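Quick one: this structure, given as structure tokens, is what I'll be asking you about.
One protein chain omitted, others in place.
Letters are used for the chains, namely A and B, taken in the order the chains are written, and counting of residues starts over at 1 for each.
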Amino acid sequence: MATIHLNQVEKKFGDQFAVKPLDMTIHDGEFIVLLGPSGCGKTTTLRMISGLEAVTSGQILFGERDVTWLHPSERDIAFVFQFFALYSHLTARENIAFPLQAQGESRDMVKKRVNEVAKMLNIEHVLNSRPGSLSGGDQQRVALARALVRRPAAFLMDEPLGALDAEFRDTMRAEIKRLHIDQHATTVYVTHDQIEAMAMGDRIVVMSNAVVQQAATPTDVYHNPANIFVARFIGSPGMNLIPARYQGGVLYFDGGSVYTVPDDWKSTLAADLGSDGRVIVGFRPEAAQVSSEGQLVAKTYANDLHGGYTMLHLELDKDQIVHIRTNRETSYNIGDLVHFDVNPTMVRFFHPETEMALTKRDNRS
Amino acid sequence: MSNIRLEKVTKRFKDITALNDISLSIKDGEFFVLLGPTGAGKTTTLRVIAGLERQDAGSVIFDDTPVDKLMPAERDTAFVFQQYSLYPNMSVYDNLAFPLRSPMRQTPEPEIRTRVTEAAEKLRITHLLQRKTAKLSGGEMQRVSIGRAIVRKPRIFLMDEPLSNLDAKLRESLRVELKHLQKTQNSTTLFVTHDQIEALTMADRIAVLDDGEILQVGTPHDIYDRPATTVVAQLVGTPRINLLDAHIEDGALRVKNSTVQMPLPNGNTMPETLLLGIRPEDIRLGQGGEFAGKVILTEPLGVETIVHIRAGEQIFLSSVPGTAPYGVDTDIHFDVARDRLHFFRPDGVRALS
Partner (left out) sequence: MATQSAPPPSRTPVNYSTRVDKVGWRPQAGSIVRTIVAVIIAFIMLLPVIWMGMTAFKSLPDAVSVPPKVFFTPTLEGFVNLFTQRRQLSDAEMEAYRARDDLNWAQDIVLERQQTIIGRSQFAQQLTNSVIIAGSSTILSVVFGVLAAYAFSRFNIPGKDDLLFFILSQRMLPAVVVTVPIFLMYKQIGLYDTHLGMILLYTSFNLSFSVWLLKGFIDEIPKEYEEAALVDGYTRLQAFRKIVLPQAVTGIAATTVFSAIFSWNEYAFALMLTQERARTAPPSIPLILGTGGIEWSTIAAGSMAFLIPVVIVTFALRKHLLRGVTFGAIRKG
């Protein structure tokens, strides 16, 4: 196992940055997730760590070893692809054995290890089948087994669950995480699905437009997003982000709602706000409750059942939709006016221009 | 807009029966979702309605008139494909105008212009009208696909998993938009998907399809609260419903390989062996809980945490709001909401009680 260091690692295509200079440390045994929308640089970063992509500048270290210019096969990593990349003319067993045979291991050793990982992943019964006849989930298990069999320094996974049906995805997610708890292998995992990131990661590195937006634990990234992008990207749906004007202890929202601010908030809001006291108010759908005494009011845009709960979508103003999580029985018609309130400890504030989170300030200046 | 009916439709491909004697009724103005796993026959159903496939038996009826003999062009349906629906060599404007320019319709250019700009506004793609489709992002492409369907004002919209290829975040926002659009336009829509969230959140009514057969038709509430079979129960709801082997012993319900047991619910029409369904949100964790187990995994999703518990040899999934302070290997107690249990016969059909 290894600690992976990225020092000012950068990737440019011509004049365009695919990854802006990036510093990152992945601790030994950590499960780190690179999360972001398509094109944000997460896959490029993973490929640079693997050696499938050359850095344009910077340094990559595995432990003490400088691997920046080493061929992928010399880095002692295993790569798991989204589309399995299994050899269709070989059986599952032969696929899994392949990396070990390429390394020149003895037949007995190969057989032993293959059976070991097959047991770990519950695929003993498909070992003699060809990938073409297996389900997506089983194929990905074989791909994982093939990666595991070598016991490399690090596992690199590129959206491995993306090609699976929803039900397989959930099962495989839990399996991969349980595997990690057992094996404690350094894993770098790339995905665009924030639910996967939250469920699996010890730490999440949120990226957008070639830049790291925040690198923190799931709890931190969820409850204390560093900026508007993270606030919106994490959570399903993301955080409600409403522009408002703050003056004299009162928040004035577009659309008419007025909110008297509790004392707790005053120190945060004493920070530099946008011009004219503008600020972005953020709260997650579960932080709001429908309440007839609520200070905030909006018009129903849509509401839908999510199974165990209902999501209420309210139109605070044109193009400003607020999402509120309520109990299942709630149902309103389009156009109904709804009053709601927010849990004060779960509200966050952001600067309207820099888009950074405003933090609580001491009273000392 | 029309109401659509399928009567006893069967469709075979060589030796595979894709649709087996299915009957469906979609009301005018309804957002009807066809939900099922890959290979269930959902796309085939859409294609039969559109006229792109000819069924082997049964009839497709629009507003009480059978349309089986009509060509796709004559049926006046609009199809939104999962991918490959935009013509790569044309601009967005031309793509949107394409249906209206068909020789069958022969719409004059000024009217085409009004209809295209109207649709572009509704889908917020007016700024993209002059761009070539190859230069659009996935979300923008799907918006244009939907726009192409809207310009025509057809009798019914047939949508084949239009959101499946998009990033998770895009899917979320387009979902809400699509539903709002449909409600304000009052357009009859048949929407096909394998994603249960899409089905639950968007549908007025859902039909669950598996292996060419309809398992259940109902509102989202019906499907979620009273699933007719274990397949339906497992298909809707994340995390998936806990489905456990159980049997009746000494007047009590016992879960196999586990210490979990409870008194028989009212009514004795329970089979000896059965499948017990418990949704994760109906398993509550806490010190005073009736049953004991060990935490083997936690998945913190922010808004809730999924806790995997082993009780005996069975694994239960529980969903807890917010953060759960349980580490792996902690001992834990839990309760089960007795009024929200689902009972199924061994063959998978709901046992009425």
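Operating definition for what follows: a contact is a pair of C-beta atoms (placed from the backbone, for glycine too) under 8 Å apart; a residue touches a chain by one contact, two chains touch by 3 or more.
Nothing here was measured: the structure is a model prediction, and the numbers come from that model.
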Left-out chain, listing which of the shown chains it touches: A, B
Sole residue of B:M104, B:L264 or B:L352 that reaches the chain not shown, by the stated touch rule: B:M104
Full-complex contact with the absent chain, from B:L52, B:L181, B:I248 or B:I315: B:L52
Residue numbers in subunit B that touch the chain omitted from display: 38-39, 50-52, 71-73, 75, 77-79, 81-85, 87-89, 98-99, 102-105, 137-139, 148, 152, 164-167, 170
Sites on subunit A contacted by the missing partner chain, in the whole complex: 13-14, 16, 38-39, 47, 51-54, 69-72, 81-85, 88, 131-132, 135-136, 139, 162-165, 192
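Going forward, only the chains that are shown with their structure count from here on.
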Centre-to-centre distance between subunit B and subunit A (centres being mean Cα positions), rounded to whole Å: 25
Residue ranges of subunit A in contact with subunit B within the complex: 37-38, 165-167, 170, 173-174, 177-178, 181, 192-195, 198-200, 218-219, 222-223, 233-238, 284-286, 301-302, 304-308, 311, 313, 321, 325, 328, 334
For the subunit B and subunit A complex, residues of the former touching the latter: 37-38, 137-138, 167-169, 172-173, 176, 179-180, 183-184, 194-197, 200-202, 220-221, 224, 234-240, 279, 281, 296-297, 299-303, 306, 308, 319, 321-323, 328
